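To start, the structure itself, in structure tokens.
A protein chain is absent from this complex, but the other protein chains hold their places.
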Amino acid sequence: MMFFEVLKLLFKKPFTNKFPVKYAPKNTLGLIEKVQKGEVKINPPVDTPPGFRGKLEYDIDECVGCGLCAQVCPSHAIELVKDKNWVIMHCKDGAKLAAPLKIRIYVSRCIFCAQCVDVCPRKCLKMSDEFLLANEDKLAEDLIIPGP
Amino acid sequence: MDETGEIKEGEKMKVDDVVNRIKERFECEVKVKEIPCGAKKIKRTHIFVEIKREDFRKFMELLFEIQDYPHFAVISATDLGEQMELLYHFTIDYGKQNDEKTISLRIKLPKNDLRIETITDLIPGAMISEREIHEMVGVEFIGLKDTRHFFLPDNWPEGKYPWRRDETFPNDMLNKLDETWKEGDKNE
Amino acid sequence: MSEHTYSIPVGPLHPAIHEPITLKIDVEGEEIVGVDVFCSQVHRGIEWLGMNRNNPIQNIYLAERVCGICNVCHPFCMVQAVEDASGIYPPERADYIRAIMAELERIHSHLLWAGVAAHEIGFDTVFHYTWALREKVMDLIEYLTGNRVTKAIMMVGGVRRDISEEGKKKIKEGMQYYLEKFAKIEDIYLNDPTIKMRTRDIGVLTREDALRLCAVGPLARASGVPKDVRQDFPYGAYADYGVKAITPDTYNGEIHADVFDRIIVRLLEVKQSVDIIKWAVDNLPSGPILAEKNLVKLKMLLKKAEGEGIGRVEAPRGEDIHYVRLEKGKDPYLSWKIRAPTYNNVLPWIPMLLGGQIADVPIVAASTDPCMSCLNRVTVVDEKGRKYEITKEYMHELSVKKTRRLMRNANRSF
Amino acid sequence: MIWEFLANNSPALIIAIPLIAAFATSLISRVSTRARNIWVILALVLTEIFVIILLYQVFNFGTKVYVFGASSYNLTLPPDSGGIPIRIIFVVDAMSIFMAFTASTVALAGVIYSISCENEQTGQDKYYTLLLLMTVGMLGMMLTGDLFNFFVFLEINSLASAALVAYRVDRGIAVEAAFKYAIISSLGGLMVLFAIGILYGQYDALNMAMVAYRMQATGFSNLDKIAMALLTVTLAMKAGAIPMHFWVPDGYGKAPGAISAMLVTTTYASLYGLFRMCFTVFGLAANTVTLGWFLIILGVLSMFVGVTMALVQHDIKRLMAYHSVSQTGYMLLGVGVGLATLGTTAFNQYGLAAMEGGIFHLINNSMYKGLLFLTAGAIIYRIGTSDLDKMGGLGHSMKYTMIFFMIGALAIAGIPPFNGFASKLLIYESVYQFNPILSIIAMIVSILTLASFVKVFHSAFMGPKRYDVKEVPLPMLVGMGILTFFIILFGLFPNIAMQYLVTPAATALSDPVGYITRVLGGGSL
Amino acid sequence: MLTGAFEVIWYIAASFLISLFAIPFGLLTKGIDRKLAAHMQWRVGPPVWQPFWDVKKLFQKETIVPEDAISWLYNAAPILCLASTVTILLYIPLGPFPPILEGHGDVILILYLLTIPSLAMVAGGFASSSPFASVGAQREMVLMMSYEFPLAATVIALVWKISSLYPQEAAFSLTAFARHPIWNIMGPFGIVGAIVLLIVLLLVTTGEITKVPFDIAEAETEIAEGVFVEYSGRNLGLFYLADAVKTVVMSALIVAIFFPYNLSPLLTPNISIPSWGWAIVDFLFFLLKLEIVIFFCMTFIRVSVARFRVDQVVKVYWGYLTLASLLALILIALDVML
Partner (left out) sequence: MPKLPTKSFDRSLWVFHVNTGSCNGCDIEILAALTPRYDVERFGIKLVGSPRHADALLVTGPVTRDMEDKVKRFYEQMADPKVVIVIGSCGISGGVFHESYNLVGPVDKVIPVDVYVPGCPPRPEAIIDGVVKAWMKLERLRREKK
């Protein structure tokens, strides 16, 4: 029987987490401006736990371009690209100028499996807790983790 | 019923018994695979049987003798090049603690004669699976009443079978969704 | 009155969407006389994709996305099959963590189902309430795996994330929460007269039909077939626990095999899951969580492996089976077959809906916890079995007849 | 001068014009069909005009007693003459003229409608002749003050109606329906004649007033009872009340559209007869409570059974026919309550209102039921079938017919602001004091009626286009428009109808003494 | 003639005024309903002004007429629906203010006027030529037929009692109800009967404004919003408004029949403020009564039960509620006789 239950609930504090604000603002852009000015505070979303799988972070300097991440990525989100900075490589047949490989990640293709993070031998990939990624453009700068 | 040693013993006999009964009737290869699991290393039993296409119905009869209603799971198909291998997965002795066995029945069909009897008359629940195998690899089930597409759209081209590894695979229908947006790629 | 048989579409694309399946219902008078099912809207060719990717590791995520709801069961099942085929067996700790994950998923899925079922019969409060309670397990899942829905926890030969002491505490807390709330949920679903009114003796699936049509999971159990992979064919930690399949007679000693019984079975299973999780956390063995820590090596091992394996897992909706065949040097599988539970639970709709009423369709279909939406292609089957596409005019005529029937019935009930 | 003469002789003219027109029709049609059409319409327009003139007279000067061929009615019935009628005598009280107004209006609308509706049929001359004869019969029944004349007009009317039902002889079913109708009518006629015989034998009079007067004087004998039973049952049957309604669906269902509409008023002529007998002839002598209950029970049964049967019909006209039965129930109910309370204080409290309701409903029903039959005829005219299952999508092209239909349907369901509501409201609000259950039933029937018409509306007009048809021709729309005008008029301003038509009618009907004194007292009393 | 013209102008002005009150108040009521329902579902819910924004948006949206629809009827239905709903309010006393069309404040008239909005919906549903809309329209008809008996019985039973005590009154007039509040004139049996009738009427109201559990005509999970499935933009907005006003109408009717009390007679001896002040107080009190009635017949019921099936709806109305109202009728009959 829900009759009594609903009456009880009526006087209970709602379960809602009021992210980002309680009600829809009249003017969203205005709200954002106000938030930037610090006049309005945004209610944070439900906390992300440690180890949350959000948008990738890439440490380009550590990357050796082994391509393992691209190999295991199930959704083809990682692309190997040539570094813009050429370096001198030392091989057994002498030194030569080469562009080492780096990667570029298309976040809007990523399915946040963290498989690349696990496989990377240099631990240069990490998952942040950023997950508010909506964008009008799927190729926006925000959604591409640029290689070189 | 709990998982004491005795019962495991009994179960073992039961597996042998099943294997023997199959071997008695058919000239075939029976593989038993036992996989231990958990901390107690309790074993699960898979029985693989390979028979000839001609024996198929007779085998089904035997299956119904072993258990009044064997549970049919699914048919999987593998394209082996010249042959198409069908694997019927059944389970028997369900409903009891740790007593179930799977029986997988392997039948190889030559590519040029992909036909086999239906089992929907015995087990109506096999209908979807037969329809799926029919549309995906082009096996004809003799006696299957409903042969419409189940998973593929209605306008799917005739004679194209997506799960085959030969020229009947619809190569031109492949779609690289991730590539479609490279054209507009600003960073390129 | 001349009665044509006609098909009606049921709830095209409504909020309770699962896997889209086309459901055609032939109606004659008030009665449903024929049911037909199609499933082309959602076919993404996952098996084919899996057979053509680079390596089995990628396929774990593909399996995870067979379904967003059963997203532990499918990978679980697949890695089981791959492990069988390659002989890379997981360590014990991994077995237990897998079981915990699978049971958490069952809790979330059953609560999700219960909410959706309430929504189907227009009981939105219960829907909101149940889903609010469900958030706890979602948080738990997020804490343990890093995402609320897709858990990405399975790996061939083990699991990807360990459960820390902190995690154990959180899990226990969560289970305590559900033990407390369980009484209330039980009271809402099993004692509310309007829910009972809409579900008792509706959509009956007899034991014989359940067997004949190979029903699995709670659907089969509610019909009195005590079939549960965790019990019959235990895998991983379940072999140690000894699960007992739940049938409605454990609750009230009778089996009606109707929608209400399915509610009973699912609710009791939530409780069972809570017990299993508590047991598994308490008995969590120590040790590694992966048989082969180095992924690159694992990849090489799998590449060299040869053999076939069958994975079986009791998903929230019933038995899930994967068949995998590996061949040396072949990327990644020679063969992969997925048999999701709904695959088997679709045909039982036919006897369940036959003879029922049109208004029961949503709740009966939902009672198998299936995948339905976009039921928009309407085909007519007439008495001779001829088929033709329905036209608007025809539909109009039928709806006219329908009014008459309704009015006559209203009239009759004087 | 001439006007005065015409006005004074209006009762005779009302009968004479259509009668003459009827026989002249076939002659004139030799000239041209057009001329004939104009002729027929003209005749009915004239009739209508005289009805209105007479209405004016009756309203202002009270009951009019008219004697054929005598300058003064005093000559006819000297109080000491023993009541033997020397001349044909018409007694036009408010009730009679009320009925005549209804009948002539519907007839006018019907005939205009027929002009184009029937223009493709053969034998139109006969059609119009019969139609006019039918009108004559109806009007005669309503205006006469004489039992035997009543019988004669009844017969004229029955024969003409039967012939008209069979008018579309190409259909076997129509003939069968006509046959049924003819048999019922003649059986009924015989019974009426028999009853009149009984009364004549006892009281030696055929004049209603005289019979009533003498019956009251001598007391209510067993023979009277038989006569009363015969008369009420027969007339109730002719009025289509349950359980003697079996001829109605066939009769209405098979007749051409305009005729169905006029059949409605025809049955009401019988209903009028029933009321007249109950109130004026037997009202003083017999037990009005029993008689009232008899009408009430007939009414409730008709209401309920009629609507229930209607709900399951598949043929638009049969469906409407059952609704006629059901609507007749309301009138029986209203008037029955009036009769049952006649002479008690309750009569003034609510009995009169109930009667007013019943009588008001009579004219209302004639209008909207007539309209509905005309729209049904329009549909059949365009698509050639009356099977609801075969209709659909007409709303796309037959916009006006659809609007007329909607108005008719809403009116019959008693939805404000149409006239059906006005009269039903009177019934509900008075009858409940007699017995609340009756009111509740009346309200339920009303909503069931609505449901049934929504069904028709949906089947016929809604849905995707199925037939490529045009709107019906103008004359048909005009015919429907006339009735619609009254529906809306009476709906929006029920006071007009109440003041000039209904209340006088109800008062006149409930006052048998007044009637008798007027006739026997030489009119000047 | 002149007075006639004046009257007409007055009616038009009055309808306008009434809609000025009823539409915003109806929307506000809807907002309050949604807010309360949300809280009963353990969530925050939309602000109470939400319905205003919804309507504003709907009116600014494109209005699509489906190809197969009978366009004039399709477009006329919503207007008719709203107009007729507003008209009903002219006949209902609003707290301290007598009905504008006084003397016609007639319950039966109101009951029948109440069918017009539903009929407009039915017509609109049929006119959109969509199968779902047709099924919805038919269900709406079934619904209308189902609640008719209990509704009629309720009204007639009460009126019967009043007229048996006060034969000189125009018993069906709502002002008669106001003059003789039924709780005051009922004996013990009658009180019980009246309580039963109040409950019946509350449940009928739930059906009349098509809310769960009787929302079969719009059942979203079964027939995808039913009657309204093809409507969009302005037309949908008009229906939305009509629904809001209808809620006010039904609750005002219940208040007028069962709770015609005003605060002023109670308080006048103690406090003295000008008479317009009392009018305001009474009016506010009336609004409060409306909200309470709406809470019980709409918000509370709809959050605490599941939707019924069509046959169950018919069974509830023709079965249980009919029995209940007959029982009440008998109780009141006892009361009249004793």
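Labels for the chains are A, B, C, D and E, by order of writing; each one numbers its residues from 1.
One rule holds in what follows: a contact is a pair of C-beta atoms (placed from the backbone, for glycine too) under 8 Å apart; a residue touches a chain by one contact, two chains touch by 3 or more.
Just so you know, these numbers come straight off a predicted model, no measurement behind them.
Per the touch definition above, the residue from C:98, C:148 or C:256 contacting the chain not shown is C:148. Considering the whole complex, the residue from E:61, E:180 or E:315 that touches the absent chain is E:61.
Only one of A:68, A:103 or A:143 touches the chain withheld from this view, namely A:143.
Which of E:25, E:42 or E:112 touches the hidden chain is settled by the complete complex: it is E:42. Checked against the hidden chain, the listed residues A:6, A:72 or A:111 yield one contact partner: A:111. Set against the missing chain, the residues C:131, C:336 or C:349 yield one that touches it, C:131. As for the chain not pictured, it touches subunit E at residues 34, 38, 41-47, 50, 53-54, 56-57, 60-64, 220-221, 224-225, 228-233, 236.
For subunit C, the residues in touch with the chain missing from this view are 13-20, 40-46, 48-49, 52, 61-62, 65-69, 71, 112, 115-116, 127-129, 131-132, 134-135, 138, 148-150, 371, 373-374, 376.
The omitted chain makes contact with subunit B at the following residues, 152-153, 155, 162, 170, 173-178, 180-181.
Following the convention adopted for this analysis, only the chains that are shown with their structure count from here on.
When the partners of subunit A are compared with those of subunit B, the chains appearing in both lists are C.
Here the CA centre of subunit A is 31 Å from the CA centre of subunit C.
Averaging C-alpha coordinates per chain places the centre of subunit B 80 Å away from that of subunit D. With touch defined as above, residues shared between interfaces to two or more other chains in subunit D number as follows: 448, 451, 454-455, 458, 462-464. In subunit C, the positions touching at least two other chains are 123, 125-126, 129, 132, 192, 392, 396, 399-400, 403, 407, 410. Looking at the complex, you find that subunit C touches subunit B at residues 37-40, 43, 45, 47-48, 84, 89, 92, 95, 211-215, 225-227, 229, 231-240, 242, 244-245, 285, 308, 310, 312, 319, 321, 323, 325, 334-335, 337, 339, 343-344, 346-347. Looking at the complex, you find that subunit D touches subunit E at residues 349, 395-396, 399, 402, 406, 410, 414-416, 421, 425, 428-429, 432-433, 436-437, 439-440, 443-444, 447-448, 450-451, 454-455, 457-458, 461-465. Within the complex, the subunit C residues that touch subunit A are 53-55, 57-62, 64-65, 123, 125-126, 129, 132, 135, 139, 142-143, 145-147, 150, 152, 160-161, 184, 187-188, 191-193, 295-296, 299.
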